[in-house]
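Missing here is one protein chain; the remaining ones are kept as they sit in the complex.
What follows is subunit A.
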Amino acid sequence: MSRSLLLALLAALTLAAAIASLLFGPVDLSVGRLLAAASGHGDPIATTILFELRLPRTALALAVGAILGLAGAALQGYLRNPLAEPSVLGTSNAAALGGVAALYFGFAQIHPAVLPLLAIGGALLSLALLFALAGRSESPLTLILAGLAVGTLAVAGTSLALNLSPNPFAAMEIMTWLLGSLENRSFEHVRIALPCVAIGAAMLLWNSRALDALTLGEDAAQALGVDIRRLRLRLLVGTAIGVGGAVAVAGAIGFVGLIVPHLIRPLTDRSPSATLLPSAIGGAALLVLADIGVRIVPTTNELKLGVVTAFLGVPIFLVHLMREKRIW
């Protein structure tokens, strides 16, 4: 499939998903009422639901899905590991820990911006720790191990916060947040997430051909003019800002960065650079669709978004496991 056709199809899918996301919800609103609301002549209820609930929710799903898909594709290319994901570097977990800390210590009540800022701070801090642990080594294995250590530490910190949580409601709040959700999000959240996602995405998309050179190994890539350290810094900071901002508003939604590049790759020439932009658009579509799913599946409490993506992601892991074990 040609690249422009792929991008056009993905964009069409994303647009359709976004429109569907505006149409579906717990409150059954007719298309006519929504159209009237959209044109500014609707009844107050439809207008409020459309602009205060569904629109920010859809916008967030698009932005969060895009950065998760993009970060997954970029990290898989950089680490030359098809199972890599923002969580591999511990960034998601560290961002989540930042958010949980905000909740546990009550900072979140000071100002609505504190929680997201701490999440981004957590992501950036994990990065600093990662650099300290991985040192000057340029080997992907060192980086993965360092990411594992940072991620484990963040999960331990989060569990500690849960254990020490003074009342059951705090624990529930933290749990809800960690599973990932786009319920009851406002334009306040969009304003927080969007700049982070935009900055992160720009950093990840810049000069993506360097990732292609890395498929030849680090020496060959450097001999082709790639500055490995600068590339690594750009990828890690871009991931931290983008994913940190996303986790701050949506919680730790896993597996999007794993699923999307795997679905996209067979439709491209398989080079790491060719999967980046399609993975961003595909990630946006996937998360919007998953978010429609959690709204229309009839459950007493709304399903958490991270639960749905995890169910979608595990089969991808299994396929890789089977391939590694040569079961088929």
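Definition applied: a contact is a pair of C-beta atoms (placed from the backbone, for glycine too) under 8 Å apart; a residue touches a chain by one contact, two chains touch by 3 or more; residues count from 1.
Criterion: contacts and distances are computed from a predicted model.
Undergrad: Which choice in "dihydrouracil dehydrogenase (NAD(+))", "NADH-quinone oxidoreductase subunit N", "AttH domain-containing protein" or "ABC transporter ATP-binding protein" gives the name that UniProt lists for the one chain left out?
TA: "ABC transporter ATP-binding protein"
Undergrad: Where the complex has a chain not shown, which of A:M1, A:L35 or A:L224 is the residue touching it?
TA: In the complete complex, the chain left out is touched by residue A:L224.
Undergrad: In the complete assembly, which of A:R80, A:R232 or A:H320 touches the absent chain?
TA: The one listed residue touching the chain not shown is A:R80.
Undergrad: Touching the absent chain in the whole complex: find that residue among A:S30, A:Q109, A:T152 or A:T215.
TA: Here the residue in touch with the unshown chain is A:T215.
Undergrad: Could you list which residues of subunit A touch the chain missing from the display?
TA: The missing chain touches subunit A at positions 77, 80, 206-207, 209-210, 212-217, 219-220, 222-227, 269-272.
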